[in-house]
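Heads up, one of the protein chains got dropped from this complex, but the rest are sitting where they should.
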Amino acid sequence: MQRVKSQYQRFKQKTHIIIYGTSTKAGRLFDFILLGLILLSVALVMMETVASFDQKYHAELVFLEWIITIFFTLEYLLRILTITKPYKYLFSFYGIIDLLAILPMYLSLFFLGTSVFSVVRSLRLLRLFKILNHPQFSSQSIQLRQAINASRGKIVVFIYFVLIITILIGSIMYVVEDNQSGFTSIPASIYWTIVTLTTVGYGDISPVTPLGQFIASFVMILGYGILAVPTGIVTAEIARKTANPSPKCPLPCSGCGTEEYPPNANYCPQCGQAF
Amino acid sequence: MQRVKSQYQRFKQKTHIIIYGTSTKAGRLFDFILLGLILLSVALVMMETVASFDQKYHAELVFLEWIITIFFTLEYLLRILTITKPYKYLFSFYGIIDLLAILPMYLSLFFLGTSVFSVVRSLRLLRLFKILNHPQFSSQSIQLRQAINASRGKIVVFIYFVLIITILIGSIMYVVEDNQSGFTSIPASIYWTIVTLTTVGYGDISPVTPLGQFIASFVMILGYGILAVPTGIVTAEIARKTANPSPKCPLPCSGCGTEEYPPNANYCPQCGQAF
Amino acid sequence: MQRVKSQYQRFKQKTHIIIYGTSTKAGRLFDFILLGLILLSVALVMMETVASFDQKYHAELVFLEWIITIFFTLEYLLRILTITKPYKYLFSFYGIIDLLAILPMYLSLFFLGTSVFSVVRSLRLLRLFKILNHPQFSSQSIQLRQAINASRGKIVVFIYFVLIITILIGSIMYVVEDNQSGFTSIPASIYWTIVTLTTVGYGDISPVTPLGQFIASFVMILGYGILAVPTGIVTAEIARKTANPSPKCPLPCSGCGTEEYPPNANYCPQCGQAF
Partner (left out) sequence: MQRVKSQYQRFKQKTHIIIYGTSTKAGRLFDFILLGLILLSVALVMMETVASFDQKYHAELVFLEWIITIFFTLEYLLRILTITKPYKYLFSFYGIIDLLAILPMYLSLFFLGTSVFSVVRSLRLLRLFKILNHPQFSSQSIQLRQAINASRGKIVVFIYFVLIITILIGSIMYVVEDNQSGFTSIPASIYWTIVTLTTVGYGDISPVTPLGQFIASFVMILGYGILAVPTGIVTAEIARKTANPSPKCPLPCSGCGTEEYPPNANYCPQCGQAF
């Protein structure tokens, strides 16, 4: 009995290293197979929705999807079993995604059409960052995330303004175009305003009255200027992070350890230490 | 009589704190209810213009709008009564918006279709900035506004140039496309030019002659470069404001006079002067 | 005789000050009337092409245009007469535009439809910069022009690359879409490629085959990245010009007169002069 338990313990340890680790050969191999299967499963779900393809290969598609789902289920169970604090994994970002990746397929046994939601598996592709573990990419990824986080405050303020402007312009266009050419309601006009301000411009709704076209021209030129703002915000932050790239040679101040000083500083701005 | 007056004074004081203030619990509660009602009223005006929805719930929509309008009217009157210099509020930005927010509904009693203009209430959403009073957001908002103000001069010059270019290209396209495919007049051609230069591209008007398509290609590539200019202007200003965020007392260094140091510096990075 | 000549001389002097100068009251007034007439004449040419408007007011439009043309002709002649070196004006940028502004109207007496080219008058609006003479705007305008000039080299290299890519992608799409859905020739496919790369996206030509749509997706994401390059080039230059704003305190080096040194330089990078 004791031996069985210790054998089980060893199995748990080995599996843990393979599933969670990336340093051993087996661990690496497992990760690459996993990534391949995720890619394959996302492709399968996509192809299932292409009518002409699905009609020919429906059985094969479903069969393959079930195989992958069972593999993912086993992997999910092993991840729970081989970890010391399973609840931490269960409620982590990746834990929830791993569950959402297998759930739709089982639900499709009871409800029609839910297998489409298996596409949530594409989120599992985010694991790539864990798998690669390439210092260059992870540092780039950190820089990007820092820059985007730093600009979040300004972006929120900006989008709030844009939404108010959007409601106003949408209402004006609704009154001006007077129910013509797709401007059938204020929400539809707001939809048009967003399509125009973001310079997407489908053309499914477009003004026909001269006054409407004049206002539309104004909105487009406004969109020009408005488009510049988020770009400016993000660029300024990225430029800052790129100018003092903390990963490359982030020599912290020998006096106080801060890494935040202008690139051509002669003295530490935090503690006065001469460089 | 004296007592009634003093009671009225106390009521005025209390109401003033609730309506204008944001530091007391009651003041905060009032602000959040107000914000909710503004959002609701904007939504109501929008839904009224959706034909299928309006046919079903017209009576309910109008009823709710009147309730909100009466609430806004009471609030407007209280704001005037409880302030010592009412004319200052009346002619302030928010005072005018508050009036415009209730006027259309009363006018709709006499004129048909004016209730649509109640959508101007969305401008009242700008109060959010007063309500939140969150230091992070207000500083971000100030930085953004400063950057946009600083770039106004260049943007005006730029848009003036773009408009002249637009008139010229519009005229050329009118001659080249010769009344075909929507280029029926110079104003229409200018409208097309703006749609193209801003990369919106509805496709309601698009060139069909080879020469017209060639010029259009040129305009698009020009639009590429032109689009870069406002972005460059705004980005440069935001980068400056982000690099030396002036809101927190931008005192030049007493040692060397530089204004370029991190906001929380204790020593000048240029000359080592302790702050 | 002598007196007549001296009178003519005085007339010439006075007229010169009014037409060319902006410092006297009369000179300013003349400039504003001129600007108004330019705007009016551009508007007239535009309205003439709007069929519904032209049918009603054709006679009035033509009459007004002739009046403005005669005024412009007089102004043109006076400009030549009252200047000491007329050929300098005649072959200057503004001189040529002033001639082009009146020529189409006279040519319309002999050839049909040339009056449309009167729209070249819009170029005369560039005079605004001379008229305003506002230090803020002219300095902004100079900064912008400097930044755009400085980035010209990179922009030329960039557009050259983009054109080669455009030809290649256009050819590939022509082969892939195989004459379907508007891809009728390589020039047409190149037109589509430019429409897509610049994110204009009219939709008059759009891929229908799955492979075509896949390549189109790739082109769009490429356009994303490509769009970033001119913006980056212009932004970098504007940021530089904004960082050392030569207009504000453009103290040229007392040693060699250069104005090109980093904002926090202690010594002139050109001649070593200590600041």
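Should a chain be cited, it is by its letter among A, B and C, assigned in written order, with residues numbered from 1 in that chain.
One rule holds in what follows: contacts are C-beta pairs under 8 Å (C-beta built on N, C-alpha and C of every residue); 3 or more make two chains touch, one makes a residue touch a chain.
As the structure is a computational prediction, the values presented were derived from the model and not from experiment.
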Quiz item: Of C:Glu48, C:Glu65, C:Asp98 or C:Glu237, which sits in contact with the chain we cannot see?
Solution: C:Glu237
Quiz item: Contacts of chain B with the missing chain: which residues?
Solution: 199-203, 231, 235
Practice problem: Could you list which residues of chain A touch the chain missing from the display? | Solution: 42, 45-46, 49-51, 116-117, 119-120, 122-123, 125-126, 128, 136-137, 140-141, 143-144, 147-148, 155, 159, 162, 187-188, 190-191, 194-195, 198-204, 227, 230-231, 233-239, 241-243, 264
Quiz item: Which residue numbers on chain C touch the omitted chain?
Solution: 153-154, 156-158, 160, 164, 167-168, 171, 174-175, 184-187, 190, 196, 199-203, 206, 210, 213-214, 216-217, 220-221, 223-225, 227-229, 231-233, 235-237, 239-240, 260-262, 265-272, 274
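In the analysis below, only the chains that are shown with their structure count from here on.
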Quiz item: Between copies chain B and chain C, are the contact residues mostly the same numbers or mostly different, with half as the line?
Solution: different
Quiz item: In degrees and to the nearest 5, what turn takes the CA positions of chain A onto those of chain B?
Solution: 90
Quiz prompt | Identity of the chain that, by mean CA position, is farthest from chain A | solution = C
Quiz prompt | Pair from B-C or A-C with over half of its contact pairs in common with A-B | solution = B-C
Self-check item: Centre-of-Cα separation between chain C and chain A, whole angstrom
Solution: 42
Quiz prompt | Distance from chain B to chain A - Cα centre to Cα centre, in angstrom | solution = 29
Self-check item: Rounded Å distance, chain B centre to chain C centre (Cα mean)
Solution: 30
Practice problem: Among the residues of chain B, pick out those that touch two or more other chains and give their numbers. | Solution: 187, 190, 199-203, 227, 231, 233, 235-237, 239, 260, 270
